[in-house]
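My structure is below; once you've seen it, I'll send some questions.
As you look at this complex, bear in mind that one protein chain is not there, while each of the others sits in place.
Labels run A, B and C following the written order; every chain starts at residue 1.
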Amino acid sequence: MPEFEPKIVAFCCRYCAYTAADLAGSMRLQYSPNIRVVEMPCSGTIEHGVILNAFEKGADGVYIAGCNLGDCHFLKGNVRAIKRVAAVKKVLDEIGLGGDRLEFFHVPASEGTKFAKVANDMTERIRQLGPSPLNKSAAGNAKKEGGQTA
Amino acid sequence: MPEFEPKIVAFCCRYCAYTAADLAGSMRLQYSPNIRVVEMPCSGTIEHGVILNAFEKGADGVYIAGCNLGDCHFLKGNVRAIKRVAAVKKVLDEIGLGGDRLEFFHVPASEGTKFAKVANDMTERIRQLGPSPLNKSAAGNAKKEGGQTA
Amino acid sequence: MIVAQQKPINDIAQMINDCKKVLFVGCAGCVTVCLAGGEKETEVMASAMRIKRTLENNPLEAITYTCTRQCDPEYIASLDNVVKDVDAIVSLACGVGVQYLAERFKDKWVVPALDTKFIGGSTVHGVWEEKCGLCGECILHRTGGICPIIRCSKSILNGPCGGSQYGKCEVNKDIDCAWQLIYDRMKALGKLDKLMEIQPPKDWSKSRDGGPRKAIREDVMIDE
Partner (left out) sequence: MIVAQQKPINDIAQMINDCKKVLFVGCAGCVTVCLAGGEKETEVMASAMRIKRTLENNPLEAITYTCTRQCDPEYIASLDNVVKDVDAIVSLACGVGVQYLAERFKDKWVVPALDTKFIGGSTVHGVWEEKCGLCGECILHRTGGICPIIRCSKSILNGPCGGSQYGKCEVNKDIDCAWQLIYDRMKALGKLDKLMEIQPPKDWSKSRDGGPRKAIREDVMIDE
């Protein structure tokens, strides 16, 4: 049986993490192919419902990547994102999916290496946690759509 | 000093009183020239604020003329008008202008005579009551714009 | 919605008797729906007050403005330029709105035009009934969607009491016995067994017993 390849959605602020992803590419850095990047105008635009929706649609893990504290282009968008992530983690714990499958990371635009490290770390964390229990019944399907094309 | 000629606004439902006014004309009936007729789509469209506004703008008396009970083109518009008139009469009493200066009349479309009688009766009533106390200070002006051109 | 009713017009008039220019502020929220303090009612009140004061040889300049809501700072901010030269502000909002105006316009005399009565809704046009007691811990899932806290005159949790006769409350024959309604509904739903669970005394500290209450949602607060 092949190793489990988690499917991870990464919501990335265009002013930092998304730019860092470009930089990681220019730097020819290798990183986990399990993540799907969604460009956001600011990490602060993430909403509780969007995160839950990603899990409902098959994500094994989700993370939001935003600017360092004090660096937000919209002043406090990243602060808001951190608070929302904390609230959704609590919901995920309560409903039994587990808050560990969700995280917030600071990834400045200039740190291609940090972008790659975060992608690898989160992939490793979710691999340890195993497939989302929501995907277990439909494991075949989940695999088919899985990580390699990310 | 000439006799006081009251200025009276008559809000008339087009399905009854307004038509009755036409009929009164065809019948060559004479009636008080003190009233100014405002055509309404239904007596039920009258609003508290419009009545008070008429008094603020110089009316010595106001009446609303609608269909007989059960004959309203919109089923209960006249019932609503009657209730609103009662409410505004109470306000007029409370603020010292006097609810007597406001009335509701049933004037069916076929009764040109009743239209004329209501106009005459209301004019007589307001003449007895005297000018609206709001017009006293500006009695000259009120006269100048007064009844004859109605 | 919050249901309020206008105070007698002479009571309001007395509050602003020595003012020459007064701003009447309506609210487009709950009190518009319950016909007590919306745009129309605000215009009517200003008009009535002007007439009254003219008749008393004490003319009043009455201006009006209706806010989207008076219970949010951003909606009363638009009054900043309107209030400058008024001697008083009459709020046609619920008690919350009056206090928001008083807090923002600290140098103005702010008075209420309404009596705020209860939260509920309309049954027929022109009639509103109290439906929720703001007890802080809703039990409607135990009582078939009928609240005994506010709709039972005694607020009892294990009813009905001995004052329930022919479905009516002993307090007033116009009041349905809430526990009769609860029983009937639970029976119709086949859930009478749920009523056999005795409810322990309610924790009133979640209601008003611990002083004025706050609600906090840290995950949406903007400042740390």
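FYI, a residue touches a chain if its C-beta (ideal position, glycine included) is under 8 Å from a C-beta of that chain, and two chains touch if they have at least 3 such contacts.
The shown structure was predicted, so the numbers you read here are calculated from the model rather than taken from an experiment.
Contacts of the undisplayed chain with visible chains (whole complex): A, B, C. Across C:K20, C:R185 or C:K202, the single residue that touches the chain missing here is C:R185. Residues of chain B in contact with the chain left out of this view: 76, 79-80, 83-84, 86-87.
If you put the missing chain back, the residues of chain C touching it would be 1-5, 7, 15, 29-30, 33-35, 69, 71-73, 94-96, 98-103, 106-107, 109-112, 114-122, 124-138, 140-141, 144-147, 150-151, 153, 169, 171-172, 174-175, 185, 188-189, 191, 206, 208, 210-223. In the full complex, chain A contacts the hidden chain through residues 47-49, 52-53, 55-56, 91, 94-97, 133-134.
Quick note on the criterion: only the chains that are shown with their structure count from here on.
Chain contacts here run in a simple line, from one end chain through to the other with no loop closing. When the C-beta contacts at A-C and at B-C are tallied, the pair with the greater total is B-C.
Annotation: 73 Å between the Cα-based centres of chain A and chain B. Mean C-alpha positions place chain A and chain C at a centre distance of 45 Å. Chain centres here are Cα averages; for chain B and chain C they lie 37 Å apart. Residue positions of chain A touching 2 or more other chains: none. For chain C, residues touching at least two other chains: there are none.
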